[in-house]
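For this depiction, one protein chain was excluded, whereas all remaining protein chains were kept in their positions.
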Amino acid sequence: MINNIRTDLAVEAKQIYEEKNKEKIPGVDIKEYYEEDLKITEVAILDDIGEKVMGKPKGKYITIDIPEVSNYDSDTLDEISGALAKTLSPLVNLEESMTALVVGLGNWNVTPDALGPKVISKLMVTRHLKQFIPDSIDEGIRPVCAIAPGVLGLTGIETGEIIKSLVDKIKPNLIICIDALASRKMDRVNRTIQIGNTGISPGSGVGNKRMEISEKTLGIPVIAIGVPTVVDAATMANDTIDMVLEQMIKSSSSGSEFYNMLKSINKDEKQIMIREILDPYFGNLMVTPKEVDMIIDCVSKIIANGINIALQPALTLKDINKYIN
Amino acid sequence: MINNIRTDLAVEAKQIYEEKNKEKIPGVDIKEYYEEDLKITEVAILDDIGEKVMGKPKGKYITIDIPEVSNYDSDTLDEISGALAKTLSPLVNLEESMTALVVGLGNWNVTPDALGPKVISKLMVTRHLKQFIPDSIDEGIRPVCAIAPGVLGLTGIETGEIIKSLVDKIKPNLIICIDALASRKMDRVNRTIQIGNTGISPGSGVGNKRMEISEKTLGIPVIAIGVPTVVDAATMANDTIDMVLEQMIKSSSSGSEFYNMLKSINKDEKQIMIREILDPYFGNLMVTPKEVDMIIDCVSKIIANGINIALQPALTLKDINKYIN
Amino acid sequence: MINNIRTDLAVEAKQIYEEKNKEKIPGVDIKEYYEEDLKITEVAILDDIGEKVMGKPKGKYITIDIPEVSNYDSDTLDEISGALAKTLSPLVNLEESMTALVVGLGNWNVTPDALGPKVISKLMVTRHLKQFIPDSIDEGIRPVCAIAPGVLGLTGIETGEIIKSLVDKIKPNLIICIDALASRKMDRVNRTIQIGNTGISPGSGVGNKRMEISEKTLGIPVIAIGVPTVVDAATMANDTIDMVLEQMIKSSSSGSEFYNMLKSINKDEKQIMIREILDPYFGNLMVTPKEVDMIIDCVSKIIANGINIALQPALTLKDINKYIN
Partner (left out) sequence: MINNIRTDLAVEAKQIYEEKNKEKIPGVDIKEYYEEDLKITEVAILDDIGEKVMGKPKGKYITIDIPEVSNYDSDTLDEISGALAKTLSPLVNLEESMTALVVGLGNWNVTPDALGPKVISKLMVTRHLKQFIPDSIDEGIRPVCAIAPGVLGLTGIETGEIIKSLVDKIKPNLIICIDALASRKMDRVNRTIQIGNTGISPGSGVGNKRMEISEKTLGIPVIAIGVPTVVDAATMANDTIDMVLEQMIKSSSSGSEFYNMLKSINKDEKQIMIREILDPYFGNLMVTPKEVDMIIDCVSKIIANGINIALQPALTLKDINKYIN
């Protein structure tokens, strides 16, 4: 039976479906390959059935698995940025003179939700130079502008409203959104970059967004880059319990009363129970690694540089670094 | 003779004029009084002559002199917030249901320019509650929204463009802008709050702004709150030299060749000289007190609370604090 | 049966014991009362049996339950500081001229472990004034010095070695240690202050300490102030599963095979299973509320002021704040 899987990551949704249903997921096409040492998985949702099963709109979702990263290993950071740029480039698909607006979603006061704003702070921003001192910069440089619009609780304004008003005013040709996601699995946290061409759905991300940010709402293509930076505490508790129960089922002999009882435990009831236990904290708890500050810093560097390279094909990373300098 | 004085503070412009010209400044009305222990100076620029002499548009510029502040003395902080609110209230002049947009100008990466963004982070933001869960909050609470739009170098978008597009979209009835200013005198730094009803002129502030933010450009009243947080290094060098020369003039006997020579030193040449000496650093150097982080934190608290009280006349500071809680 | 309970909080150890063993804990004396609105629990471990059962040395462990706190409510913060000071004062028990050394344990790079270092940054430090400019300060002011020694991974030096060498050199008469703790329950996190007169045991705290810091190792009395700032992810998973299993036991009819099976689930095996599932992350995961930065800031203010008042009985909080100013 089809069941609606709540996760921000297409690759996770696919995996959960196949584990539960012991069948290949329908309406979805999967491709896996390697870029240098990095595993890339392309999930293409092809039709309405795929949409329903995956709980995500039709389109491409590309996932890059990255190693544990650190500020000290700049070669590895640059290599991942290169792979990200390679993945982004065909989606960007803009003429040289066209403007890109990069949007860093999330709350800068909550470290694991600050990924988007941090990427913005490391971008090569050029639109004002093209506008005010065009002679001073290379013709091949694309106009890029950037904003971190904050979250509803900080501004009192829907993030989508801010972006929509800016798009109407400055008329960019493409939007790239960066967002911190929640994963169901600890081992994806800060180890996966997802690139999609369907924008951002309401309710996704670490701090739940309320408005869709997509070509449908804004009239221009929207590329979304997401990285899971937290595990939801309730999800983690739930998944752990499932594993414990499974273990118990395995150890009890098939056909016994105990086995049957365990098999018959109602998943929904169990979820409700966990929810009740953790309820006072729901939405406010997060599970993170201790070095979360350092890691978010690294990952934001990777993504900023990946975008910089993809948006400025006329420049090398060295040129870009000098420019930001 | 009229001379154009370059300072963000009306009270400073007036003082410089009167020192140079040994006459009361024309076209300008001055009122001084005390609110508790705090000295308030109201400078009203009345006509075109006043505008020219002061280098500022016609309107009201109210200055509150504040004592040295510290995070530890919350009573004093609250008292100054109260005086600020008292000064702001007649300028706000809105019906209860009207929306205010508070704009924190400046670059959050440069501590003394981060005053505006820091105020935004301490505001009571309510517009989204009025919009999405109106039953959950008191009727008397005014819708307030807030944004820190960053600076041109960070976003590639004119600050004025961002504000204009937001105003067009969400249609507030009033804007309050907060900005970090430069003073000519060290002893005004972080010790003066200026409130004006003429908006923000291009070229003012710590990081120079390029666009006017005013009723003329936005179609709604704009109140500007500014605090000098730095002294420009060139200004400081210049002022110190003036004082040294004056001292030399005083010590030499009137009528002597030396006296005459000193009197004849060309102020413009001297300025050019200083400019040459400091030139490679112009626009990039700042003079600040060592505790600049702590002080900006305190001053932003004062201003945020002053605005909170002025915008929410139905609430006490205690209510506001509980709300922000 | 006695079982060794692993928790930093005496009040939690007691509760766990009594829940498991359905009897009053032996060798331990409990007193509960209110200070204004704050509930205080005094746990006195009286003898060797109490030591064994509680897994903690003989002595006093006083717990203050505090409400949710926020930077904006300075009255509440001051009130809690007052209650903390009242609890600390009889333990301090020093002549006016005697020196106190306050030690802020923990890693300043990991927000929930940074409580100790943050307290140090808000203390009234006076020893150098008494030493170098004694005439400039009040006779009644006690010499206080303070240090945040970092953690082994940052310095390569045992925290205990640093403290021991300082104690030998500057010969204080009392040590007060502040440490971030781990709780088993989310609802104690940042809501409980524990004050003890038995120092710090190896292996406690958020970042495990290796050396004992106590009167036995240092030769002077050691007061420990601890606040749980995280829940260990494994602990949380374990406790949630226990509650789920208990719920299952309750719902199944007593005497049935399923009931018996559930009752017979081996707690140790279950723990091992959880440990295996979460293992790659053990020691590196933490569960915190999203506003962890703001909360740690508040709690450190409360503790710093509680210590300031307790160590400077000749001063009011207002005097202390002016001083720190």
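Going in written order, the chains are labelled A, B and C, and every chain counts its residues from 1.
The rule is short, and it goes like this: contacts are C-beta pairs under 8 Å (C-beta built on N, C-alpha and C of every residue); 3 or more make two chains touch, one makes a residue touch a chain.
Model, not experiment: these values are computed from the prediction.
Within the full complex, the residue among C:Ser121, C:Asn173 or C:Thr217 touching the omitted chain is C:Ser121. Contact with the omitted chain, checked across A:Leu46, A:Ile137 or A:Ile324, is made by A:Ile324. Touching the missing chain, out of B:Leu9, B:Met286, B:Ala304 or B:Ile320, is residue B:Met286. Seen across the whole complex, the unshown chain contacts chain C at 109, 120-121, 125-129, 143-148, 150, 152-158, 161-162, 164-166, 168-170. Against the chain not displayed here, chain B makes contact via residues 109-111, 113, 186-187, 233, 236-237, 240-241, 243-244, 247-248, 252, 256-258, 261, 265, 270, 273-274, 277-278, 280-281, 284-291, 293-294. Remark: the residues of chain A touching the chain excluded from display are 68, 70, 72-74, 320-322, 324-325.
In this text, only the chains that are shown with their structure count from here on.
Taking the definition of touch as given, a chain qualifies here only if it contacts chain B and chain C alike; those chains are A. Our note on geometry: chain B versus chain C, Cα centroid distance of 44 Å, whole angstroms. Chain centres here are Cα averages; for chain A and chain B they lie 40 Å apart. Note: centroid distance chain A to chain C, computed from Cα atoms, is 38 Å.
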